[in-house]
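And then subunit A:
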Amino acid sequence: MAEIRFAGYGGQGIVRAAIIAGKAATIFENRFATMNQSFGPEARGGACSSQLILSDNEILYPYIITSAVLVAMSQEGYTVFEPELNEGGILLIDEDLVKPKPPRSKIKIFSVPATQIAEDLGNRIIANVVMLGFFTAITKLVSKEGMEKAVADSVPPRFKELNLTAFNKGFQHYKASK
Partner candidate 1 sequence: MNPIITAFAKGIKKSGIKPSRISVPSDIPFEPEIVNQLGIDFFHTIRGRAIAFGTGLKLGNPDLIVVPFIGDLMTIGGNHFVHSGRRNMDLLVICVNNFLYREINGKSAPIQKHENEQITTQKFSPYSTFEKPFNATHLANSCGAVYTARWTALHTDELADSIAEALNKRGFSMIEVLSPGPNYYTGIKKIESDLLKFYYENSVIKNGESPRNVTINSDEKIVVGKFTEKEQLTFIEQYNLQLGKVLGSKFTPHGGRNG
Partner candidate 2 sequence: MKAEPKNVNTGIYYIDGDVAAGQGALAAGCRFIGGYPITPSTKAAETFAEIAPKAGAVFIQMEDELASIATIIGASYAGVKTMTITSGPGYSLMMETIGFGAMLEAPFVILNVQRGGPSTGSPTKTGQADMMQARWGSHGDYEIIAIAPESPQEMFDYAIKAFNLAEKYRCPVMIMADECVGHMTEKVVIPKADTIELATRKFYKGPKDKYLPFKPDKDLIPPMAKAGDGCNLYITGDTHNEKGYPISSQNLKTKTHKSTTRRLIDKIKLNADKIIELKEEGIEDADIIVVSYGISSRVAVKGIELAREKGIKVGSLRLITVWPFPDKKIAELAKNIKAFVIPEINYGQVVFDVERCAHGEANVVLIPHGGAGVHHPEDISDAIEYADRENKKIEKIIEWKTKLEKLIFEKGFKLKE
């Protein structure tokens, strides 16, 4: 079982990222995934986060107690949810948006210029997909094939190619930086 937190602000596709990962796990890998989201009524532009639990068995308790992975795409999201990350957890950040403090002992930090990559591809709203690629490469919690199928399944056909490119850019970014 893995508990994952995605955090950022409204409009970044934080919830969508979690849905895609959840979809990959449930529909394309036949496992279980529960996704919950939270946002205020001031949804647009405000703080936004989603929590995803992946498991091979049915998930009973549907919320995060301590997270294994935190994907932070805003400074506020990082600040709020960093304490929730367990010892030895993985922290993924958009390096242009989050300036992390020195990490606690065993937390591993990985950074990617997701928004920058997305802008280079011509649309900053696919930063979440870039991040998902990066997430897949590092955590290996979901297979690349599953994720690709889920990404393709979750966007309108005319944006399919662009999104898959973004996903692979993110995926490769980890490979390249290793």
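For anyone wondering why these and not others, all candidates are chains of the complex that A comes from, given by their letters.
Keep in mind that, in the parts below, contacts are C-beta pairs under 8 Å (C-beta built on N, C-alpha and C of every residue); 3 or more make two chains touch, one makes a residue touch a chain; residues count from 1.
Quick caveat: nothing in here was measured; it's all calculated off a predicted structure.
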{"item": "Touching candidate for subunit A, same complex, options 1 or 2", "value": "2"}
{"item": "Interfacial residue positions of subunit A with respect to candidate 2 in the complex", "value": "18-19, 22-23, 26-27, 32-41, 43, 59-63, 65"}
